[in-house]
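This is the structure I want to talk about, given as structure tokens.
The other protein chains are all here in position, but one chain of the complex has been omitted.
Let's look at chain A:
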């Protein structure tokens, strides 16, 4: 068992009355590429701030490579690209990259960093004259200026157009292939789906899901099954449908001209369909579709929302 790259132990952080991070327990292992998902205000940026030691937790403990975040940063083990990370103005891109390399204990050569980040052609440009997407790539360059073991990225592709975004992820994959641990927060679920080995879902400062993208989809009820039941084929009790194995959610429309529409979400679609026939149903227009990570994400966060609501109502 290798030592963890990062660990949160019972970490909480409040701003005034708002609990941004609520009892977070989390361990990152070497070599993982981890996506951090969550709706706006879920605590993603706050968690990253705590991870990087930019803020102190109210409760609990955050460690990086077994020590304090600050010690890990000083040792040049962590590179980060923050949403709120500004850039120095009145200097050129190359000058800024050279600065990042000069202050890093295990720096790469500035020329190499410019190349890795795909910003060679704008190296001579003034930082204050860059577009949003170009600025993001300069921030990325600062995050990969040295031989980091962990790279933290907060919504790195915001402001990038599609082709630049693809180039960016190609650069990111090269970093991961060199054995670096990568943690990134994102709004784009297809990025998490195609790049991350592990997906974390935050909701109101709590970790509500942690697993591979396939795990998350399975947890949300990864497949959608829809069909029609016609009265002419015989009556089916709603209870019989609810009793189907592996069911995550069921939606049954009212009868219109003797036709009822059934929509089911299930972790095991095969079992549901087999169960349907076994129960003597005759599903018409049967469709089984897979749920994307995006829908899985919405399902999980909605469920968490509903649970919290019922807890609040109970109080």
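Rule of thumb we're sticking to: a residue touches a chain if its C-beta (ideal position, glycine included) is under 8 Å from a C-beta of that chain, and two chains touch if they have at least 3 such contacts; residues count from 1.
To be clear about the criterion, contacts and distances are computed from a predicted model.
Not shown: a single chain whose UniProt protein name, out of "Acyl carrier protein", "ABC transporter", "Spermidine/putrescine transport system permease protein" or "RNA polymerase sigma factor", is "ABC transporter". Interface note for the absent chain: among A:44, A:98 or A:180, the touching residue is A:98. Only one residue from A:54, A:130, A:171 or A:240 touches the chain missing from this view: A:54. As for the chain not pictured, it touches chain A at residues 52, 54, 56, 73-76, 78-80, 82, 84-91, 95, 98-100, 102-105, 139, 142.
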